[in-house]
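Only one protein chain is missing; all other protein chains are in place.
Entry: subunit A
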Amino acid sequence: MAYEKVNELNLKDTELRLGLPGTEQVKEEQEVSCVRSNKRQLQSDIEEESTPPTKTQIVGWPPVRSYRKNNNSVSYVKVSMDGAPYLRKIDLKIYKNYTELLKALEIMFKFTIGEYSEREGYKGSGVVPTYEDKDGDWMLVGDVPWDMFSSSCKRLRIMKGPDALALDSAI
């Protein structure tokens, strides 16, 4: 039955036990599943948590009509910048190339970015835009052709300070 197979959490909730179903248990499960392997060891990755397993597995949930799901441009990526207190979201589809994207990021987060070169990365400003791709690898923005980037980018992180310098010099 879909109920049992798809979501292990649910079955536990119906077990006979003291206490309300789903309170402590849920939190525990989420904390346990937050460890994920990244190829780059970045120090400030505390807030990295993997998506809870329930999100993509349940049929027909959340209850959004398939018509709406299919027609929604879900190409949002979260953008974070080291030191900035808030996350922003951008729709990659509205940019045609790296120049447009970087310009938009500069405006959004009020910084200027250095010159990009394939061999040397972003020189000059101590700001390094990176992104996480479909495989979970962290890459430098600009390394791959735009189309490949826009279809594989899952989130953006604009690094500043010591981490940025470390990454820059590693390239």
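Of note:
Rule of thumb we're sticking to: a contact is a pair of C-beta atoms (placed from the backbone, for glycine too) under 8 Å apart; a residue touches a chain by one contact, two chains touch by 3 or more; residues count from 1.
What we mean here is this: contacts and distances are computed from a predicted model.
Looking at the choices "Proteasome subunit beta", "F-box domain-containing protein", "Septin" or "serine C-palmitoyltransferase", the name in the UniProt record of the chain not drawn here is "F-box domain-containing protein".
For subunit A, the residues in touch with the chain missing from this view are 1-3, 7, 9-10, 13-14, 20-23, 26-27, 30, 47, 49-52, 54-55, 58-68, 71-74, 76, 78, 85-87, 89, 91, 93-94.
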